[in-house]
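Have a look at this one.
The excerpt is restricted to a subset of chains, each kept in its original location.
Order of writing sets the labels: A, B and C. Residues in every chain begin at 1.
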Amino acid sequence: MKDKIPIKKRSTKSGLPPGALIHIGEKKVELAKINILDYDEIQFEEKEAKTVEECFPFKDTPTITWINIDGLHQVDIIEKIGKNFDFHPLLLEDILNTEQRPKIEDFDTHIYLVLKMLYYDDKTNEINSEQVSIIFGQNYVISFQEKEVDVFNPIRERIRTGKGRIRKMGADHLAYSLIDAIVDGYFIILEKLGENIEDVEEKMMANPTPETLHAIHRLKRKMISLRKSVWPLREVVNALERSDSSLIQDNTRIYLKDVYDHTIQVIDTVETFRDMLSGMLDVYLSSISNKMNEIMKVLTIIATIFIPLTFIAGVYGMNFENMPELKWQWGYPVLWSVMIIIGISMLAYFRKKKWL
Amino acid sequence: MKDKIPIKKRSTKSGLPPGALIHIGEKKVELAKINILDYDEIQFEEKEAKTVEECFPFKDTPTITWINIDGLHQVDIIEKIGKNFDFHPLLLEDILNTEQRPKIEDFDTHIYLVLKMLYYDDKTNEINSEQVSIIFGQNYVISFQEKEVDVFNPIRERIRTGKGRIRKMGADHLAYSLIDAIVDGYFIILEKLGENIEDVEEKMMANPTPETLHAIHRLKRKMISLRKSVWPLREVVNALERSDSSLIQDNTRIYLKDVYDHTIQVIDTVETFRDMLSGMLDVYLSSISNKMNEIMKVLTIIATIFIPLTFIAGVYGMNFENMPELKWQWGYPVLWSVMIIIGISMLAYFRKKKWL
Amino acid sequence: MKDKIPIKKRSTKSGLPPGALIHIGEKKVELAKINILDYDEIQFEEKEAKTVEECFPFKDTPTITWINIDGLHQVDIIEKIGKNFDFHPLLLEDILNTEQRPKIEDFDTHIYLVLKMLYYDDKTNEINSEQVSIIFGQNYVISFQEKEVDVFNPIRERIRTGKGRIRKMGADHLAYSLIDAIVDGYFIILEKLGENIEDVEEKMMANPTPETLHAIHRLKRKMISLRKSVWPLREVVNALERSDSSLIQDNTRIYLKDVYDHTIQVIDTVETFRDMLSGMLDVYLSSISNKMNEIMKVLTIIATIFIPLTFIAGVYGMNFENMPELKWQWGYPVLWSVMIIIGISMLAYFRKKKWL
């Protein structure tokens, strides 16, 4: 999501047949990592798979199996999973294309979700985005990430310890938990952005500089890209909740409704932030023009007082032979008095005009 | 609703299992207060409960019971009520999370509402907001507030004295009365804001200062946050009115329609205020630029009159040996005349150009 | 509708039970006036009722009865009518609250309409607004106005003389006629506003002053409040036309469609006016900034020509003992030539730059 122009590399695919498997996006890890969790209410098993084939036996067990794959550049892994689980080629293509828009697709025996996981990089002050694909069927969930991020760890921990309802419920509840974890990440982003906005606002109130303006615009642009992930996310969660797929049990729907409420809250906050930034921009622009006015006023006051006085001084600096005032005894002090009176009345005029 | 960045503390929950009961928000009272009203057309009973268990016997009586709880930080109270009344864990989680967006959820045997109660703090000149959760079933209403606010007192009084229809009607009518009381509070807020807007406008017309601008922006931001509570409120009341739940009797619907009309009136007023504030901003900005023009005009007039005259005076202040004008008898008065003529014709030009 | 902050006095009601009858709004007449018209195709009767009870006998006659009440502060009249005609308490409450938004409510045996009647006050140059409530059943129409306005007189006249179809048709047609009369009033308002806009535009083209700006803003605000009455009016008429109530006969629907078309025309015109005012604001602002540019140009031209020349004159006004130029025979005229050449080339430069 960095501050960059989107749509990169997409064009490398044009001309290829649909369903051609090519990884579009950065290679973010050296070697893909395959993690398997298999559980039901009673038993629990966890293992790191060395080869993708180790996952396949779990397919037909009655227990819930969660296969998590970190790293997408090893196309053959995706291909083998696709063949074994009987996924549509276009689905596999979408997993590999990390420029995807969040979406949901229902293939009867399984549901496919693409989401964007966001996390804040404190070093670069950027929002980074990873694409997460989740496929869930009757008794399995397969998740694909671009690289290992620890946002799913609490869920793993809950499964391991058997805390909460998760062990008692189906694959749809596990899929819900993953989505919930991703949406929770958005709140952390919003908190960070909220702090940034407050910072910039404080600085602006103290001393508005062009740097403030750039900070506001950087934040605005972040909002634009955040919005771009959030709106489709909301649609996806809504479609999932309203889906009539038999894969989603009734008691999961209320949880999905809850996630849906969270996405709406995220959208609300993003929109509020946008409004606040627009307001800050207005305040910035009018502070600047105010400062300009201040400067102009000083210039005008100084200039309008001294230009006429300088003219008068210039007049009595002329070398005409016949200038009787120059010879008067009190000429000089009288002139001073005149000039002081002019200056004071000018000031009075400005005060009356409320320029001082 | 204070002038602050929303989304606080939400992030403390991320990673927890759904339905985990944690109080999100400020602790506003020392000890939760439980107030019970039990009534039907004939009898009436009121008591302050010391322990939450005192509420439970009322659950199965045929009379209408209103349990009001002020203070949300004692999580165990909420938990016990939830267990006794058989509420869903997510519902309890929502009661405790005071960063909630107004919403309605229908659980067949009871309906759950989250609303925002607004009140104006005259000392800080801020709008404060409390979250109110209302759950009502066939013969009970349970309301949760963050702290004791007296907006429900008139309803209590009506029940005590048996005034109005309230004692003759069901739990749905009581729930309606609570909503009505909350929406009435919005009108008081709007009146206060209306007065503020008029104040700022008057000041602006008299003398537009940067302070005026900040006041306009503060009001604008208040509108943004007001809007954020009002629009979902409208949706909630609308959903309640159109709900096909058996909990809502037909003769209550017309009252709900009435509240719905009020929420629309609130929204209309908020939108009108927004339009008025935008208009005021425009007027402010053009007054400022007008003042600037005034200043520039004065500068220009003074400068364009005296700069040429000063030049002329400068010329006759030169020390060339051979400057015949200097020796002329009438040189000096003639020059004065010339300068006066130049000055007057400049003024005439400015008048023609309508700068004076 | 005056240029004021809406929402007044509403708050006096908060805390009261729903259906409590309190008059909200100004008291506009001394004594309520009750006018009764009773007619069918053959017979016709008109009378001014002294007491409200005189109306009741007409309730059960087969003829069409039109009861018109001017003045709302005598709450007991409304109450008695309500009891006799069996109206819902909330309906009566709405009649008395003149801060109502236009709306329609269908009570099966009668339909209740709230509308805003607008008229232009030529003295104050303000748009005034009266709330009109219309209730019609099978064979009666009851209308409530805040004070006597003559907009319904032509209808009365048509009934008296039996002109047009009105005497042959039912209560729904009479109700339609009242709505039509009210909507016709909007066209008069629009014509007045159109004239105002043309006036302001002409003045602005001749000489844009800050006063013009205020006039534009006043008109803009009038549009905002006009809009606020017109949009709900459109909804009301539309709902009436599409209503499946048995009170509305098929041959009346085409007339309602006609009124509906008129309300759309009103809305179109209001939107066009808003666009025109925005355009005028743009033109105003750029005329002002144009004038500013003009002023700056004059200042710059004068200053840039004479400042260098004054410098030169200043140089030869210095008192160095050893300044050979001062002693040259042609020093003075040569310097004049130099200065004139400088001035002319400056002017040529400005002309080239298109500043002149």
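Points to keep in mind about this one:
Throughout what follows, contacts are C-beta pairs under 8 Å (C-beta built on N, C-alpha and C of every residue); 3 or more make two chains touch, one makes a residue touch a chain.
Since the structure is predicted, the reported quantities are computational estimates derived from the model, not experimental observations.
For this homomeric complex the structure file specifies 5 copies in total, of which 3 are displayed in place.
The criterion applied here is as follows: only the chains that are shown with their structure count from here on.
In terms of inter-chain touching, the protein chains here are arranged end to end in an open line. Distance from the centre of subunit A peaks at C, each centre being the average of the chain's Cα atoms.
Because subunit A and subunit B share one sequence, their contact can be compared position by position; here under half of the interface residue numbers appear on both sides. With centres computed from CA atoms alone, B is the chain lying nearest the middle of all the protein shown. Subunit A and subunit C have CA centres that are 43 Å apart. Here the spacing of subunit A and subunit B, counted between their Cα centres, is 26 Å. The set of subunit B residues that touch two or more partner chains comprises 289, 292, 296, 299, 303, 307, 310, 314, 317-319, 323. Interface of subunit B with subunit C (complex): residues 154, 158, 163-166, 177, 180-181, 184-185, 187-188, 190-191, 194-195, 197-198, 254-255, 257-258, 261, 264-265, 268-269, 272, 275-276, 279, 282-283, 286-287, 289-290, 292-293, 296-297, 299-300, 303-304, 307-308, 310-311, 314-315, 317-323, 353-355.
Residues 5-8, 10-11, 13-20, 88, 90, 99, 101, 103, 105, 207, 210, 213-214, 217, 220-221, 224-225, 228, 281, 285, 288-289, 291-292, 294-296, 298-299, 302-303, 306-307, 309-310, 313-314, 316-319, 323, 325-332, 335 of subunit C are the ones touching subunit B in the complex.
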